[in-house]
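The complex appears here minus one protein chain, its other protein chains still in place.
The letters A, B and C name the chains in turn, as written, and every chain counts its residues from 1.
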Amino acid sequence: MQHGESNARIEPRRRAPWRDKWYRIIFESDTPAGRLFDVVLMVAIVLSVLTVFVESVRSIRFRFGSVLFGLEWAFTLLFSVEFALRIATAKRPMRYVFSFFGLVDILSILPTYLSLALPGSQYFLSVRSLRLLRAFRVFKLSKFLREANVLSTALLASGRKITVFLSTVSMLVVVIGSVMYMIEGEENGFTDIPTSIYWAIVTLTTVGYGDVSPHTPLGKTLASLVMILGYSIIAVPTGIVTVEMSQAKKRADAEKSCPQCGKTGHDLDARFCKHCGAAL
Amino acid sequence: MQHGESNARIEPRRRAPWRDKWYRIIFESDTPAGRLFDVVLMVAIVLSVLTVFVESVRSIRFRFGSVLFGLEWAFTLLFSVEFALRIATAKRPMRYVFSFFGLVDILSILPTYLSLALPGSQYFLSVRSLRLLRAFRVFKLSKFLREANVLSTALLASGRKITVFLSTVSMLVVVIGSVMYMIEGEENGFTDIPTSIYWAIVTLTTVGYGDVSPHTPLGKTLASLVMILGYSIIAVPTGIVTVEMSQAKKRADAEKSCPQCGKTGHDLDARFCKHCGAAL
Amino acid sequence: MQHGESNARIEPRRRAPWRDKWYRIIFESDTPAGRLFDVVLMVAIVLSVLTVFVESVRSIRFRFGSVLFGLEWAFTLLFSVEFALRIATAKRPMRYVFSFFGLVDILSILPTYLSLALPGSQYFLSVRSLRLLRAFRVFKLSKFLREANVLSTALLASGRKITVFLSTVSMLVVVIGSVMYMIEGEENGFTDIPTSIYWAIVTLTTVGYGDVSPHTPLGKTLASLVMILGYSIIAVPTGIVTVEMSQAKKRADAEKSCPQCGKTGHDLDARFCKHCGAAL
Partner (left out) sequence: MQHGESNARIEPRRRAPWRDKWYRIIFESDTPAGRLFDVVLMVAIVLSVLTVFVESVRSIRFRFGSVLFGLEWAFTLLFSVEFALRIATAKRPMRYVFSFFGLVDILSILPTYLSLALPGSQYFLSVRSLRLLRAFRVFKLSKFLREANVLSTALLASGRKITVFLSTVSMLVVVIGSVMYMIEGEENGFTDIPTSIYWAIVTLTTVGYGDVSPHTPLGKTLASLVMILGYSIIAVPTGIVTVEMSQAKKRADAEKSCPQCGKTGHDLDARFCKHCGAAL
């Protein structure tokens, strides 16, 4: 949670008691009321996102347009009330508003109000799907947070290696795309270099839509090489992340040290030091 | 085997001897007769599933319809007799019926009988393919069971990490799909948000059917990013599972037991028992 | 090399000296003449396979038909002479003929002779591409043989786990295919259960041709789940093979033991035991 409220607790208690009570319900989830609030909110988020999905389907919009319109406003008003409560109870309201979740909360309700001023902006409304990002709050639950931390630590630790990898892939894709544009040309669907690069990415990542594909023998030969290359170099990010995860796992496992010899590396279920035999 | 018959053996032997004999043949596979029963059953299952496959092909159904009808009833009767025998010999019949394999056994014979009452329910009949699930009984064979255990242990151990991974992927896919719906719009095949999300999954997992694909330059650019993202993050589940498997393997390898307390689970370089401190 | 000639050397030398000399040239590659023979043979194999490729292209066959016909017979006669020499010099001719490479050698020359008796059997002629399998002989070179051994050891060691994995995937694919046949039906391209299973394999392995793809909302939802499943479980074979390779590598690295304490696990460049400090 990036709203950094925790270290704000040492300030003198001038706040009304209802604010503290609601703060605990809304921002925390270690009380029954807090947990209930989270569950209700999660259900409302998922239902409102499903409404957005369903509304985008033309046939449903034509038949149930008014029902969906009502539901949409109900959810918007609910989220508006929740947003107002969050501002009212937050210890540092401005900090909350400009935090990641604050901005997502605003993005979740703004499009509906804007649609009154700018009618017909239907595509723009799909931005409300971003409401689902609010569901990330569920990771407040500590057991998931820990796993999420292990994963993101491993990814960050291998960040620089992955940068080198992605830079190399980007340059490869530009060079392959340009060469393919020369070989196949506009008459075979490689209408310009950006399209050729798009094809190179589609092929190297083994996605393979087939909307652009080579027709000349030389083009097919180069495409075959690109495929085998893509098929092989996927091993590189996999290797990077696996090694980092293995390290992260080992670090977590080896955090107990022996009181006698001071050595670490014991298993989670060990009761005696495996190096000197002393009780842990 | 989830029917938990093994700890039912201590109850007093009021059962007829033929029931015990047939129980051993049908439910176990450590006698020659039991093994023969398993092999015959396996062949019947595979043949009956092939009949279901072949029957679904229009041209074959038109030409050999009556033969297939006869075969189908032959297999159904055979499996019905087998099911009756299982109920008759099982130590706790109700427990067997509501076990995983009991339900699969019922699903294997029910559709054919139902087709008498509800003629023309041809599509529904394909549920008989689930008969193949019965073949999972072959994993009773202990050598495969052990390997299957190692695999499922590794997958379960990484379950929480994989939950975090799949949640993140799900939210990514919703956000990407909604943004793509805005960019490409209905005229380019992204007819609604669910279709856009379907496209995002097809692309992120590198499946790439090509039934929906971006046409605008901006859409192709976003699609390229999604592909490279999908190509990279496949490293995450791979890393998770590899690390867990490596751990499972090590645990299995380190099963030398302590001479004093008899416990296992020591590291390869351990010189003292980590449970009781005795020298290994 | 599966022709097991090496342990045939202890038999009394009644063979003509030219046979031994040619045996060494043809079957072995540790003399300059033997190496030259291998290189010439490899070039002839690759050229003859290229001839087969080129001959299958209609426009080239029409224009250069007679040239290709001549080349084809030249290669066939060359390989026939080589085959005759192999039989003449092999220590156990029958054993060679029925070995893997013996059968491939026969398959390499037979189709051309058969085409005289059965003219017009053009498709059948493409079996001559199997000549390329003869090029596997190049792995006789010891440095590649060692790496090939490490790879095949790792694959064999994980064979049983991979069997369990592939069985599970096969059953999954049958069940998914049957359910999809019920959902989508014949009017959406899922014409019968085998086609549905083919679709399930195309999707689960993330190949994604797009020749069959779901059209109903429910079908697309199931397809999305299958894709995410396929995207995730690819981690399983990868994890299996990685762990086995890591083991194979460690075994190879840890083959030196300390003369004083007898412990192993030293690096390839170690000159002193890392456990007791004794010189290795």
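Definition applied: a contact is a pair of C-beta atoms (placed from the backbone, for glycine too) under 8 Å apart; a residue touches a chain by one contact, two chains touch by 3 or more.
As the structure is a computational prediction, the values presented were derived from the model and not from experiment.
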| item | value |
| --- | --- |
| Contact partner of the left-out chain, one of C:71, C:109, C:182 or C:201 | C:201 |
| Footprint left on chain C by the chain that the document does not show | 49, 52-53, 56-58, 123-124, 126-127, 129-130, 132-133, 135-136, 139, 143-144, 147-148, 150-151, 154-155, 162, 166, 169, 194-195, 197-198, 201-202, 204-211, 230, 234, 237-238, 240-242, 244-246, 249, 265-267, 269-279 |
| Missing-partner contacts on chain A, residue numbers | 160-161, 163-165, 167, 171, 174-175, 177-179, 181-182, 185-186, 191-194, 197, 203, 206-210, 213, 217, 220, 223-224, 227-228, 230-232, 234-236, 238-240, 242-243, 246-247, 265 |
| Chain B residues that touch the omitted chain in the full complex | 206-210, 238, 242, 269 |
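In this text, only the chains that are shown with their structure count from here on.
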| item | value |
| --- | --- |
| Residue-number overlap at the chain A/chain B interface, same or different (half cut) | different |
| Averaged-CA centre spacing for the pair chain C and chain B, given as whole angstrom | 30 |
| Chain centre separation (chain A, chain C; CA means) in Å | 42 |
| Chain centre separation (chain A, chain B; CA means) in Å | 29 |
| Touching two or more other chains - residues of chain A | 206-210, 238, 242 |
